[in-house]
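Omission of a single protein chain aside, the complex is shown with its protein chains in their original locations.
Order as written gives the chain letters A and B; numbering starts at 1 within each chain.
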Amino acid sequence: MIEKAELQDLVRDAAACVRATNPMAPSITNTVTINFVANAQIAVGGSAAMVYLPDEGEAMAAAGPAMYINVGTLLPIYEETLPRTAARLAELGKPWVLDPVAVGIGEMRTKLLAGFKEQKPTIIRGNASEVIALADLWGLEGAGGESTVRGVDSTQGVDEARAAAVAIARYTGGAVAVSGEVDLVTDGEVVALSHGGSQFMTQITGSGCSLGGVCAVYAACAKTPLAAALAAVNVYNLAGARAEAKVKAPGSFQAAFLDELYLATPEDIAANPFDLEEA
Amino acid sequence: MIEKAELQDLVRDAAACVRATNPMAPSITNTVTINFVANAQIAVGGSAAMVYLPDEGEAMAAAGPAMYINVGTLLPIYEETLPRTAARLAELGKPWVLDPVAVGIGEMRTKLLAGFKEQKPTIIRGNASEVIALADLWGLEGAGGESTVRGVDSTQGVDEARAAAVAIARYTGGAVAVSGEVDLVTDGEVVALSHGGSQFMTQITGSGCSLGGVCAVYAACAKTPLAAALAAVNVYNLAGARAEAKVKAPGSFQAAFLDELYLATPEDIAANPFDLEEA
Partner (left out) sequence: MIEKAELQDLVRDAAACVRATNPMAPSITNTVTINFVANAQIAVGGSAAMVYLPDEGEAMAAAGPAMYINVGTLLPIYEETLPRTAARLAELGKPWVLDPVAVGIGEMRTKLLAGFKEQKPTIIRGNASEVIALADLWGLEGAGGESTVRGVDSTQGVDEARAAAVAIARYTGGAVAVSGEVDLVTDGEVVALSHGGSQFMTQITGSGCSLGGVCAVYAACAKTPLAAALAAVNVYNLAGARAEAKVKAPGSFQAAFLDELYLATPEDIAANPFDLEEA
């Protein structure tokens, strides 16, 4: 099992590399939070580019060192865009992040998410209900639990999704990040539980979606998917806690949170409190 | 005619119920202000979920206790999505809110809005020109007036739309909210004129759209469409006035306004000044 100090070094190095190299992590993502995703990616030191069309998804897969696919607000063209983009990413061996928003709702979403089993997303970021539902959709053994997705909100705790997250990570060989009061990140071998954050992160839209986008930025630089996902989760918990201390309500929180994402140093990000356990 | 105190109780109860039960009010809404709609819905205590596809619209109609349809930035697929969603809402007897943005512009918009006459939206939220134009499109008697829509802006005052709003409410059996310097809310029997708000609400995009989304959140809880619409209009007038006192310009106003939506109590919302008249 990886030592905590070693993992912290990987997190710090990933964050420092992002600041130094400004990697572009293109996205196909929902229209609700697309602006927040882009601004969060830029705030941590990356660069953003969003597309909808199939050949543009493929071009972005080739152009960026890592990519982000979020299945919120599906458009008809995504039936073609998402599989073609994921296939190109797999072909090129590029790391990519999947946010299985609202898995279970709608025919196209189910078909697309089922299809991604083949391409094995490098990192999957979701709430507890979504991670449980995805493991179920993919028919992974040992995932346990039964999902109760309600639109885009989780109705289940992170603890309940632990088995599903571990099962997915073992299947993909990548990492899974489950968002909740304590955030869980696993590569199937270890489970990191990251602390911090803010109550206001559940009282704005987009904290989850943008976390996925930031995972992709770190995936462009990190040595392992686990380090990328933990860097993202740590900077979110750090920035969330710092921003909450400065505001009284969620309207002001958004700007304060982006400010703190921008101001966090690689050392700060590595030092955000987390527990490390065997999976 | 309902007593003012009784209406205030209904408003307070609706707002308290929303805070207690966190109802999800899914939306099909324009991309310009979609983020602001979601954040406003969350700030008052509700939950948001946005979709574009026909079967997802139907799924959301079934999943949420109330829904919001806004016809800004129409996409080709809406030709199918909106009628199917509205039909399902009617079938299920779910309350829903229509914002007839820019009625009169484009063939699809006209066709969709004409079609909604059959499903009778529970609440219609628009500016004066839009409400007049919708009554005209629906051929309602006694609506009077002639609309002069310019893009998404109103070129007419709330007073001019009073007859149209009353005629629509009598036809649908629901409520109509007309936004302006003083906001008019009617169920065809009474007219409530709500005071407050801010000049900055016309100097940002989305104060109208998000008000529609918040109407849907309250419609999930309120005993009557009138109480839901008035709760939404009142919290907007209250939060607008409070936010304006804290800022000097519209950029800062947005965050301050969301903060005040979040901080308003059910008692505050019920107590926002309004006049009550016979329709």
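Rule of thumb we're sticking to: contacts are C-beta pairs under 8 Å (C-beta built on N, C-alpha and C of every residue); 3 or more make two chains touch, one makes a residue touch a chain.
Only a predicted model underlies this, so the values are computations on that prediction, with no experimental measurement involved.
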* Structure fact -> In the whole complex, of A:2, A:16 or A:59, the residue touching the missing chain would be A:59
* Structure fact -> Touch assignment to the omitted chain, from B:204, B:241, B:263 or B:279, lands on B:204
* To do: Spell out the interface residues on subunit A facing the chain that's missing from view.
  => 24, 26, 31, 34-35, 38-39, 42-43, 47-53, 55-56, 59-60, 63-64, 75-77, 254-263
* What is the set of subunit B residues that contact the non-displayed chain in the whole complex? -> 30-33, 35-36, 72-76, 102, 105-109, 150-153, 203-206, 247-252, 254-255
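Here, only the chains that are shown with their structure count from here on.
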* To do: Please compute the C-alpha centroid of subunit A, do the same for subunit B, then give the distance between them in whole Å.
  => 34
